[in-house]
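This structure is in structure tokens; I'll ask about it shortly.
Missing here is one protein chain; the remaining ones are kept as they sit in the complex.
Residue numbering begins at 1 within each chain, and the chains themselves are lettered A, B, C and D in the order written.
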């Protein structure tokens, strides 16, 4: 059951949500449709910001900040850097065959319809959402959970990053052959 | 001492042969095969004195699979066949030079090991394992040491392997199904099963596929002639002399007692298939140009009759079938050896290119002729005893079966004598043909002696196999 | 847990060796270290314990599979010596990545929390992306790495989405909590959807049809040792994890509660049949051995998926099957590595006449192929036997018949290779007898045969 | 004692065979011939002893050696039954056998493989004895097939000539067709009575009530088919003329005197079965009569001296079956014996002629041999008179009894038999005139070498001629020693015991006149008018049909042999390849699918992901939406 917002009596939160959602979707599309990779990257940054806006809306400020730092600050820089490195600012993509585009659109529609239908058909969540009122998402709580309960995965994430690091080095390091 | 001794001897023999080097390999193999023969005779003696020579050990707990070897008269008869033919086959190959002989003879012994295991195993899965194991050595023997165009040979051999494997995998499925019902693979437990008619039919068919391909029964025989032709003669002997009998033996040991209702219900169909094989094989054999192919089709005809005899579900049918198996095993090995002897001298297997051998080699001619006559079941050879019994049992079922099956004695005589005439008789061939060497002669003489002795005095074998066949018949007729 | 820590430590040691300039010693020491880890793991066997808020849950299942992974890694590390001879400066990186990959693999079968699962699978995947692309000057390797990376990340996204939905339904990542609440009647539909998405993601990792397309291309393009790793270790890890997910989250009962079990089983049967058939039939016309083994791996994935129909009883069977498959895979790849070490491709023609030039290796390759084809006395046969037995017991006789037909087809291509080795003339000299390759091949095939002779050794571990 | 005698009887020829096979070559021709002859002669002596014993005690001797084949309801011993019938047969088998062996020492002396010849002959005698003295049908069958084998070996004795080999093969295969009939007959009898033993069988049948007569008739018919094969009756007679390819002693021994009478022996042996199957008896009589007529007509125009004799043999065998068909077993047996004497003599005589002419067999190239070979001439003349039924020679009595029996049962068959007899007289004397009278028509070379054969050849001829003359004494009309001797064998009262009345004497006269008429015509045509048969290409009209044996061989070839061969080719070329292609086809289909499937694997990530997404959608929608 789609919960259609009542725009006439929309609360501020609802308006913000709609706005942010709109931005998110639009910029996501623009990311994909832009011919210039740099434009794509810019749109993606906007998209990330709007998602950070959602986080803020959900009252998880810390996550929003981290999100901005990691995605916009690190990952997108990496992207841009690579684009620059490869001198990809002009469109060099070969023309896509129609069948590819058709396939993409078909599968997009298909999966969207399937997933949406399933969720619509499912039982709606009844009743009020509880609010324990407890603090569950402050930095303090997050820190406690992350470093106490989730200590092992946290450490394990470091292994992940280590592997990624070694891997990147391995892929990029030049070596003297047949030493 | 129990039956596993033979298996151990053969297995050790296989490895010893491989590690003894190319020069010694053939002799070591012969030695071990003779030891195995001796061992099986000793075991036979022990068995007849009532000693328990069976083995049963737990092997895998879940699913429950046992290492169970059971030697009854039927099994021992087949083991003896294997143990007796293996040295003959090995000895007959002494005139040939094989490259990488150690592997060659090792594989022969290994195959002998697997076939012996098949005849002894009384646990369905163990039996299946031996059954499949026997396939691998012959595959390599035919592939590596075979003759003829390499590409053709590969095709023939791969077809053979896949075809037989296809059949046996369905048998495996049937075994697993039976295991679900019985909770054990042991043959006694499988015999006790009380299956519905429908289940029996499917199980019967699954077994039938495996055996029909192995035996082979038409129309599943298409691998046979090509493989016989392409394989080295030793391989052909192993295949036709012993391996075919695995299929026939299994029909009696496994297929009929486990699915008796289906066997009874559709008896006529399977008998007809067997007899159709007799007629078809004989007719096709008439116009074969290749000596080994001709013998292959003759084999098809003979095993068709044996299969028909087995499917009569009478004591006579089973007994005749077993005797005919043994007789056919010897005679076909002899015939293929004769083909090989000719090949050693003429370098050809084309019947057209032969002729006039009789003038040059009276000894060989006589022995070949005796084998030919045994093959057409002349009375006083063992083949006659078997064939007579089988035909008699067929006549009990339906006199027409006996008449149609009996055409084998006419058609068989036709194609065998025609072959004999073109191969051996006529004007002296321009090529010289040295008479048989001592080694070759010994192989022939042993085979002929066996055939003639049991031709006049089959009683030892009858006495050996009858009790176990009666037991099997009891299982078949239990309800 | 100790195993995991030890493995990670060992990985870091490997990196340190590079700094300490002990390259020569790195492989022996790693092997010794892994053997130590194996011993440690054996020591843990039989203890059911969870560590650190149930982040890592050690069970018989996890230790048994971890042992298998460690054994496979030992072989793969042993094979590295000759494979990376020309890359002395990178060898520590390669070895370290493999060890970390093992850590990821162990995490995947011993997770107690979906976070560990996710991180484990990512470590495994990322390590594999890197290894696939590691021959940086080879365009094929690059392409393989790229393809694997793109599709792998895509699948990771789907798995992540699945995890998210499960979290949405359960409010927890903890497996035991999920296991308990999976039977609750009031579950939102998110839970089954999440499950299915996760399963689909894992199906991609095990290369089941229709998510298999990456496998042949990536196997073919990757360096041979990486292919060995993917087709043995990675595949085994993926299927074990899939099994653990389904059994650990009580999926079957949960689906049954919601009347979805039947359709789920239909799906499993269809995917299983499709994987077997597509894998086997496609392999028939391949000339590249690695590619052929990729399709063979797809078909084996189909076989292994059959265990999902009888989750409660078939852990032992799955362990046996994976062990048999992986050991014969290791043996086969050892020979392939030897034969193709100086070649720029792995076409069948390279194997011509191997039976004459290197009879031992030819015999080993033959044995391993026969094992994969399911010929008795090799463990591959028993694996199929137990699997069929289990499946028939559950009543899927039709599926078994299809599997049987597929086994027959598979002989066709396995024997193509055997024929090439034995009945064609050798077209090249093959010199040198690298000890580690021979050792790996002999030991792995010996283990395979031992498993065949004494199946109860492994089969009864998880009963 | 009896066992030992029986074993000596059987095994001596076998021993002779073995010695000749293994040592014959080194022993030299004469020694090997002597060994062969002595071996048979010993058997003959033993037979005489046994005969003596039987006639004195009047009881048969049964010898059981050991169990042979076990079948659930049958137990078949390897045993011997020496009674009146078998001993009688033994006597002339071994007796004539010894003579022919003796004859062969000289006849085959030029052949390099003489030891083999004697080996085969000995083997033949061994099998023939087995056939005769076997105590049950299956032992008979050993001998039955064994003599067929020896026949095969001896017909193809000169194995370099493939035509001879073809003849040998044909003989063996046609015999085997009959053998199948015999086997089937055995099966039916075995099933019905659970025994194949003659003695038991006789008792069981005698004591049986509610016999399944149709089935028994079927068995009898099958047995008769067996007899047809062995004794060269229509439709299985064509092998016998071809069998003349073998050396002449072989023709004399196997294809005239002994082996071909095995069918009659078997029918006589099982008289108690055939007596119950009256329909089959009629069939036997009709077939016998037709065979005798057909063979006689063919014999009229043959030019090969041995072929004439061969068709004569077929014709005479037909007459014997005629008698059997009427249940007159002792009459048939009587004719078997007299026939053995005179036909062996004729064959040996022709052998002597051929020997003298160095292998010439065509009568058109003979003539005038009377002077050069007087002994041969006189012995053959006596035998010809005997076979033509000239009074007081042995053939007169036996043939007369057959015709008499026929007359009592069926006038048409009597007429057929009589016509055949007249023809017999004609062609025999045609043979005599062409061979021995007028001038020699061969080459000068041959003429120069014309001589009478040696003593080893003439002595057997003389002995046989004497037997052919006086052989009839054993069963004189009205006072038959033979009938009495054989009486214990037969269930029914003997048929051949006719009162000599007016009818009988009239018939006798008619027969004698008929015989003389035949001789007369031959005399006129070939002596007075000096006719010599035309060369092959000039033969026309009916003679051509006769000369070509009614084209039966060609018909058989077209109806049986050719279809089987073309069927074989068809199977080989189409069915086999078709079946093979079917199996390979499955593989090809799989390969083709693989080939098409490879195209799907394009290498494009887009496609792969597209399929991924499709699969995902399919699974998700199947699970969650398809309910």
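Methods note: a contact is a pair of C-beta atoms (placed from the backbone, for glycine too) under 8 Å apart; a residue touches a chain by one contact, two chains touch by 3 or more.
Assume contacts and distances are computed from a predicted model.
For the chain that does not appear here, its UniProt entry gives the protein name "NADH-quinone oxidoreductase subunit K", which is one of "Peptide ABC transporter permease", "Branched-chain amino acid transport system ATP-binding protein", "Cytochrome c3 family protein" or "NADH-quinone oxidoreductase subunit K". In the whole complex the chain that is left out makes contact with A, C, D.
From the options C:65, C:94 or C:149, the residue with contact to the chain not on display is C:149.
Contact residues of chain A toward the unshown chain are 1-3, 11, 13-14, 17, 21, 24-25, 28-29, 31-32, 37, 40-41, 44, 47-48, 51, 54-55, 57-60, 63, 66-67, 70-71, 74-75, 78-79, 82-83, 85-86, 88, 92-94, 96, 100-101, 103-105, 107-108, 111-112, 115-116, 119, 124-125, 128-132, 134, 136-137, 141-142, 145-146, 149-150, 153, 157, 160-161, 163-165, 167-168, 171-172.
Contact residues of chain D toward the unshown chain are 598-599, 601-606, 609-610, 613.
Within chain C, the residues in touch with the undisplayed chain are 114-115, 118-119, 122, 126, 129-130, 133, 136-137, 139-140, 142-147, 149-150, 153-154, 156-157, 160-161, 163-165, 167-168, 171-173, 216-218, 220-221, 286, 291.
What we mean here is this: only the chains that are shown with their structure count from here on.
Work out the mean CA point of chain B and of chain D, and you get 37 Å between them.
Centroids of chain A and chain D (each the mean of its C-alpha atoms) stand 103 Å apart. Chain B and chain C have Cα centroids lying 43 Å from one another. Of all residues in chain C, those that touch two or more other chains are 189, 193, 412. Residues of chain D found to touch two or more other chains are 587, 607, 614, 616, 620, 624. On chain A, the positions that touch chain D within their shared complex are 100, 103-104, 107, 110-111, 114-115, 117-118, 121.
Residues of chain B touching chain C in their complex: 59-63, 103, 125, 128-130, 132-133, 135-136, 140, 143-144, 150, 153-154, 158, 161-162, 165-166, 169-170, 172-173, 176-177, 179-180.
Listing the residues of chain D that touch chain A in their complex gives 606-607, 610, 613-614, 616-617, 620-621, 624-625.
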